[in-house]
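Of the protein chains in this complex, one is absent; all others appear in place.
Every chain is named by a letter (A, B and C) in the order it is written, and numbering of its residues begins at 1.
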Amino acid sequence: MKLEGVEIEDTFAEAFPIKVARVLITAVNEKWAMETAREATGFGTSVIGCPAEAGIDRVLTGDETPDGRPGVAIMICHFKKDGIKEQLLGRLGQCVFTAPTTAMFNGLDAEEKLPIKLHFFGDGFEYEKEVGGRKVWGIPMMEGDFICEEEYGVKPGVAGGNFFILAKDQMSALIAAENSVAAVRQVEGTITPFTGGIVASGSKVGSKYKFMHASTNEKFCPTLRDKVEGSQIPEGVNGVYEIVINGVSEEAVKKAMRIGIKAAVKVPDIVKISAGNFEGKLGKYQFQLRDVLGL
Amino acid sequence: MKLEGVEIEDTFAEAFPIKVARVLITAVNEKWAMETAREATGFGTSVIGCPAEAGIDRVLTGDETPDGRPGVAIMICHFKKDGIKEQLLGRLGQCVFTAPTTAMFNGLDAEEKLPIKLHFFGDGFEYEKEVGGRKVWGIPMMEGDFICEEEYGVKPGVAGGNFFILAKDQMSALIAAENSVAAVRQVEGTITPFTGGIVASGSKVGSKYKFMHASTNEKFCPTLRDKVEGSQIPEGVNGVYEIVINGVSEEAVKKAMRIGIKAAVKVPDIVKISAGNFEGKLGKYQFQLRDVLGL
Amino acid sequence: MKLEGVEIEDTFAEAFPIKVARVLITAVNEKWAMETAREATGFGTSVIGCPAEAGIDRVLTGDETPDGRPGVAIMICHFKKDGIKEQLLGRLGQCVFTAPTTAMFNGLDAEEKLPIKLHFFGDGFEYEKEVGGRKVWGIPMMEGDFICEEEYGVKPGVAGGNFFILAKDQMSALIAAENSVAAVRQVEGTITPFTGGIVASGSKVGSKYKFMHASTNEKFCPTLRDKVEGSQIPEGVNGVYEIVINGVSEEAVKKAMRIGIKAAVKVPDIVKISAGNFEGKLGKYQFQLRDVLGL
Partner (left out) sequence: MKLEGVEIEDTFAEAFPIKVARVLITAVNEKWAMETAREATGFGTSVIGCPAEAGIDRVLTGDETPDGRPGVAIMICHFKKDGIKEQLLGRLGQCVFTAPTTAMFNGLDAEEKLPIKLHFFGDGFEYEKEVGGRKVWGIPMMEGDFICEEEYGVKPGVAGGNFFILAKDQMSALIAAENSVAAVRQVEGTITPFTGGIVASGSKVGSKYKFMHASTNEKFCPTLRDKVEGSQIPEGVNGVYEIVINGVSEEAVKKAMRIGIKAAVKVPDIVKISAGNFEGKLGKYQFQLRDVLGL
């Protein structure tokens, strides 16, 4: 299969169930909504070594937020509901509540809701009011009053949607991956949780070192192409990046994969697009590139 | 006391000992060094509710890095050595190791060093080489080879250096606080760990709610000025922000406070600069504004 | 009249006919489309002292551009058709044609078209092809081949749509003005040609110096409020900015004014919104704030 002259491997991305919360952060301007979103979602690339998988969903105009101010929607993901609650409390309480000019609102229409009771910080000076048809708390603080909703929806989502960008060289792969991430940023209900949205390392289960559960996947290392047997790096490929996508639904992840891949293949010297899976043995969800791209 | 026409309160900032590590992240360009530094230091405003206090120290030119590439120095702080090690392993392993084009090096000349053994991920394909006179590991991965040092210095530092910016209105306070943070970004060995470097809320110990250990300090809330007794908000002040500074040494924190305050008072409608303390009862370090500013 | 608690003066903006061209600049990523758009529209605040009035209309996703790459739409305005042609030739030829990875396309559906014959630079190596259903030239150059359309639509537009933001202090006025400009950036077919979209100075016709045709309007200077007779600066106002808007049509300017004002009044300490006119004596177009805002 080909898309804009770039080979699309006939394979699939394998993904997993995860719990997702989504929060709308608003501020006096987009700069502070974004700054706050970044702090609140930092140290959140993978639950393997981070306390959550978190990232920026989408920038919101004043027309799209409860208080009519510029905003940024973020998503926080964890395998367990308790984990989500703990992460919301920590990340919202420490990184949004303390941040200049911000307010926060639930960003997910979900049956299940988690109470995040930051208003008790108000020490009795907190008060209830309505903003954009929502019941919120006002909490007096040093800069003025902080506004927040109390309950945040949580629902089952999808973790680990993905695709790989293989290029003639590392810099072409990098710019293509950057463009994919920028394009996915437009797709509501999805995040690319890794640093800047891009994964530079690939892993396999197990290692020659007994104390390691995972290790570099030597078959996907361009610099080992001629040194290991069975390398999966095609001739002429010298740089590979992966885009990992979490979403609120299969549809959202599928749309993000399509838009991300379409952005990548526009960059010169992209050789191939592939996807990562465990032969269907581990994940609940499968995203066939053929299907994702309508090829 | 006055500085550029702005009243400087004759008081002091009270600060605490903390353990500090400092890491140099380099990348193919400043964009990716900064992107990685932000992810690695996110969710790191205060150890009260975050796993660490972390932030960006300084942008580095190619002349200042071991591999001659653009870089960003970050600092990670924790009250315990074990905590620092765990945080380095998690934040460097998950947010830097996986990030495109990055390398990482120790950024602190310290007697005590913590081993961060990411190279075992190489599964036997890792190798040693020298970069900028330092022994480093090369670890083959998808994008190419990741380069990192193994040992990272840790030493006693200072947490909680601070000053307050009181302004006629919130927006003037905000721009002054932004300028303070930008100025402190130039001072080697210091970070402003809160979101965007700015703290919008002030707290006191205790609460009328028995389950809360801390609560809003109503005496520092402009919107409660006329509703509580003993408000510390001067007449005509409607917005207050705090800049919190952690540093590798008292000297670094002192310099950062001076440069940060000098940047703030240049903004119109700043009424007063103050600092936060516990009357000398809790912290090991005291930074008198009189002394910091040479007044 | 009031909008979100801010007084709206019952007055109107007076605007003028101007010729408008609109060009779509695409590039390998948004960064380079924007960088190029900025160079091509620089030195273009007002035809009183600049060779054109020019600015950035809107950021375009790959779905919105002829070649499927990220883009930025710019507008170039001049009172005369000859002036527009000269400016297109100079600005496109010197600032877009030479810029990395860019392509350019007509961005205006207009009866009248101006030929911009940059392809002769190809010295016979230029060739015709089709991109996104449009006939374009390919011109070999150092980086690869430059792609551009030959004809650019020009049509009558509107110059000088405007509103004023009056605030308690300068910094609140500044942030409100920034937010207005960011909001107008979303409105297709409009630009805010001044530096960063904001005008800091107001003028009147004539001067006590005979060689000056225009001079500062002392009745709109906060620092002269108590020194001149008939000051138009209300009590408590200490900072005023004007947003000037050019557009492809009256409808576009009207929409931009509405969205810009709505963004401004969300910022704290905004006292009043007004608009500038010449009592209807000079301009062809009038935009009543009452009508613009539906009040």
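The working rule: contacts are C-beta pairs under 8 Å (C-beta built on N, C-alpha and C of every residue); 3 or more make two chains touch, one makes a residue touch a chain.
Source: prediction; values computed, not measured.
Though it is not drawn, the left-out chain touches A, B, C in the full complex. For the chain missing from the display, the contacting residue among A:155, A:168, A:219 or A:290 is A:168, taking the whole complex into account. Residue B:30 is the one among B:14, B:30 or B:242 that touches the chain missing from this view. Only one of B:13, B:40 or B:267 touches the absent chain when the whole complex is considered: B:267.
Residues 4, 28-30, 61-62, 67-70, 144, 175, 178-179, 182-183, 186, 262-263, 266-268 of chain B touch the missing chain (whole complex, contact as defined above). Residues of chain A that touch the chain left out of the display are 168-172, 174-175, 238, 267-269. Chain C residues in contact with the hidden partner, per the touch definition given at the top, are 28, 32, 35-36, 38-46, 48-51, 54, 89-91, 93-102, 120-125, 139-146, 170-171, 173-174, 177, 194-196, 198-203, 207-209, 211-212, 214-218, 220-224, 227-228, 238-242.
Here is the rule we use: only the chains that are shown with their structure count from here on.
Copies chain B and chain C of the same chain sequence form an interface built mainly from equivalent positions, shared numbers / all numbers used being over half. Each chain's centre was taken as the mean of its CA atoms, and the one lying most distant from chain C is B. A comparison of C-alpha centroids places A closest to the centre of the full protein. Chain A and chain B have Cα centroids separated by 25 Å.
Centroids of chain A and chain C (each the mean of its C-alpha atoms) stand 35 Å apart. Distance between chain centres (mean CA atoms), chain B to chain C: 39 Å.
The set of chain A residues touching two or more other chains comprises 28, 144.
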